[in-house]
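Omission of a single protein chain aside, the complex is shown with its protein chains in their original locations.
As written, the chain order gives the labels A, B, C, D, E, F and G, with residue 1 at the start of each chain.
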């Protein structure tokens, strides 16, 4: 019985290629996915690929993959997207949010899109985000990554006119409730026109950014 | 003591004008807001303005406002946004979702942006959304409005490449939980790059669309 | 059977007098409470006293009460607290938060404490709160009142050194969840040393402020 | 003191034999259950039997059991149910849902019922499920297994007339909330007549299918 | 702009006709739905049609509708389904559950299916359900309707071999949480093979029963 | 079709007579219940009988019922239980909790059991409950009724050796969450051996007390 | 700084001795507690004492303790309570509930009270509990221990007149939500006069039983 029914027409259809969420899959299943991509000669993005699982792959498989442990992403080839660099800013509230931010940046990189990282600029020290105001105003898309109370989303949304995609993270403890509080804050924001993706979903934020970038160029 | 500190520079700063969420405000406060806008000669968008409250305003005030009871929106003047018509599609799962969809359309209209309405195309009869596939593929931004289980969001997200903004609605009963289920479905979607706004927030979805449209023209 | 066991020694014990939460009590019970206070010749603060219930009291009772419909507070006499004026700032995110803010101010007034109101300075237009920075820095206690995503709490907490008491309000819709989101945001804040009281509890915030003011004078 | 009171009359009474949910039981308790079944000479279905616990059983016990690690099921004998093969379809949204789907298939197999597996046909690529439409229409019972937002349930329910039993899975992260979102989506579906079982409960879905199949043959 | 996109092919496709959930729709929209059905000469089931809204329809419209206030259902014509009577039992835990039970029975009646009502047999007096044991064993489908703790579902599921469809109701107070507790109880049942539909969803339970009955006849 | 299946043997079986929860029932249904009790010549306890519904009954019916509006209870006759008076204490945290406390007292009265009411002794003024310590120590059963944070339950549980039955009430606002907080506090108490009933369930607490009193006499 | 302030007067005050909840305490802290009890020559009940922590104690300490790994209880001495044996029944729905049931039995044993264990009698096979009906009717107190949907509580409550103390357990998966569903079912029960304790709190149920037994003897 076939375990995968790959959607290799997805990129042509919606501009985004197949990707494999490795969490919840066995190493054997991931190998099978790689074999299918190799056979079709298409690039494949692997997300939530833990170091343990990556190390359990065959050496020949590991060589094919551009792996980054912090973001837990593996790039099996890359797409060749004629998009300009530097138009997306990826902003984080704290250092703990970097892993999710990097998942977004690596996904953009898989499509040949560079991004600008602005790290550790949470609102407890407001001057930190304010010193990047002009830089952010120039970007059509800003991916804002924050945990805890997610106040950063509203502050950015009130400063700039580009599309602000909020990525709540599960960082924190107690009432942060694994990212639920930051997610609700993004959705309940007093700044108009903020949008949100799932908790810790750097991959999804990058895909949303690509949906916009495909129309801008 | 001043009750309002209007942010009349917002439109220049981020491209979106001040708006007044009328729910939770007294009629006197809404009158005061209108007076401030009139004095500054700036347009003002009024959202969640119920018929009861609208009727309680002075006749002279009511004449100044372009009011729509289904969407509960009032337009005090309009902005003059040089944006092209017809580029946004507003899709609803069922007839009960129209009020929220119209809030989005009226907000777009406030900025001079026309939109295409595609109504009552929930996935229980899949042919309904499929017959609009080509039309949707042509739009850079699709606002999808649905309550209940929100499966429509994922189906659209898998069909087209534009930015899909999900607006969950509070329609339904029981486990729809006033829109929480549709919201979670939008955020947990298997279709890549979907984004969501708050439950029943047609206004916010339109603002997000405008953030994108401002960069496309 | 006695329906009340008043704690008239409370003010001597902890510096805060008895108060009656009128919500959930019958008009007859509120009259009985007034009679007890009158008999003991002690002042009494009535909170959540709706206009309907206030109007249902006897004319002789209404005359004794200094009533404010927005904050739904009734002052039956006042305490004579030798506290200085002007040391507490009460800041609101939006106009809809004024009712709760005024409950705090009226409670302070019951104890002879004046307060400074700074209204409608939510973070969507950041310049609004920033223009009050110096004024806020001078206050030992700031009561911050906000609904929706409650980002205002974190921004104030990062700007000033006084005690910031967050009062989340139930304003908003959808994922604001009647104030739960703003409450969680206050508690999960990245700004150090913020404290919170119950949703819509302007009375409680004022009492907390008084606990501090009693030690400062 | 007896730790088990087996309900060996259950199969005669309702057509479904005793089964042991191994999660939460000690190895000694599972051995005791096997001994009771052996003594009565009745077949026994073991669910949620992890590899660790299976390996901890005595070799003699392991030989008696037909064990499958992916579905974590152990078949101690089989019932002899005169039901036709191939009438149930088991459909999965993604490869991560296979473990739960296999629990359903193994339970059906315990009763001599074969099933048709249709894997990895989530709605992000709608053509995948549509290419099985005719096959699904022929089945009186469809077991649909999906995590994330569970949109697959509604799409199948709108396509075919058989009984669609939704099995939400705990796959995903963030707002999937360990399967709660997919469960709510199944129950709030706009497709009429969908039914649901507990999260990850492939066993229960198979039992429900058997309740129907017993009446069809 | 069209407000409805009726799925009139649904009955041929899946055996279940279009139905209109009236809650959340205006009277004008319901009239429009009736006009569409009249024009196509197809029967239409109206659910959650309150007495107020029914009375607000035109007299000519009311005459066309077979209306029942307890179940809030309106039958505009009937389908002609060649299904035998008496094969479905509809069981309620208490008298307050009757409205939901009747919604199920009226939906079955719309398809020409009679059902057997067994009322007020909650488990606090166990003899009540036990005296119907034989009658229930004869039915291929049992619709069990209960609020509060929903223990009735498990008791029936352990007694009989037919498909038991649990309909949790929102009756009760406190921790019944508007039916959430009864719903969870149905899904977490120790009786194997129970299935559930949404809270108060008598209509959905009947549709599920019809999906089974269509295969049995 | 019969709407009631009364369990008139309940009192002989478990010592507690049939009772009718009037909330969620029509006036016609309540009349039918009274007729059944009249015909059988058995007493009947009516709970959650609002004044509106009571007034809607026939005058002849109202005369038969001993009605109390605060507790919303109606006594149709009384049982004759040979239990001693004064052995149960019913304690309330605040005046708003009296309605629930009285439901418990009226239920006890229906069985001929008197109770001692100790009102408005919340822990904010600890001396209030402490002055009743000896009185409470003498009671085998204490029914403690409190809303808000429910601290009263733990304090009583640590002072006395009788069975303490906590009845959380829905009084309060914000995070009291309609009694959920007080309920959780009762169940999570650091005082050993506290038990709880549903929110606002004065009736249930009295029934539990009767289960104990039946064994003590 | 003293880490413990033991309440050694508790037994005289309320009839229940000090106990130590070992979960969340370090081995050093548990040793200190034992030393304090040894010095005062009082018995001490240790709950939630895992095997790992027990093994980490000094051999001399382990010898003093009567330890049972299934219930994770340690008895350091026993009280001498002049209570009769055999009056409490401890009933479990399934074998997985035994650990919690045994915590209750061991707590009773600490006070010299024997209990009757009735195991694995869940309602899926109703004959199992019914065969113990007479035995249960004889007990003034029944401790009912069940996970999943907790239907057992209501069935027992409707059969017998003694006090039924429900102990929900965290056994199960998915919507059992670690015992929350069984807890809500106990509190929302249609059987009158059921009481509940915290999830998995066998200790608390036994303490409640003792509060009753102290008054019966």
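By our rule, a residue touches a chain if its C-beta (ideal position, glycine included) is under 8 Å from a C-beta of that chain, and two chains touch if they have at least 3 such contacts.
What you see is a predicted model, and the numbers here were worked out from it, not measured in a lab.
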item: Absent-chain contact - pick from F:16, F:53, F:175 or F:208; value: F:175
item: Hidden-chain contact residue, picked from the options F:43, F:161 or F:192; value: F:192
item: Selected residue (touches chain absent from view) among F:148, F:195 or F:209; value: F:148
item: Where the missing chain touches chain C, by residue; value: 10, 13-16, 19, 140, 157-165, 183, 187-188, 192-198, 201, 203-204, 206-212, 214-216
item: Touching residues on chain A - with respect to the absent chain; value: 94-96, 98, 117, 119-121, 124-125, 127-128, 171-176
item: Chain G, residues in touch with the chain not shown (by the definition above); value: 1-7, 9-10, 21, 23-25, 29, 33, 48, 170, 178-180, 183, 198-201
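By our rule, only the chains that are shown with their structure count from here on.
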item: Contact-richer chain pair (by C-beta pairs counted) among A-C and E-F; value: A-C
item: Distance from the mean Cα position of chain F to that of chain A, given in whole angstrom; value: 56
item: Overlap residues in chain C, where contacts from two or more other chains coincide; value: 94, 124-125, 172, 174-176, 180
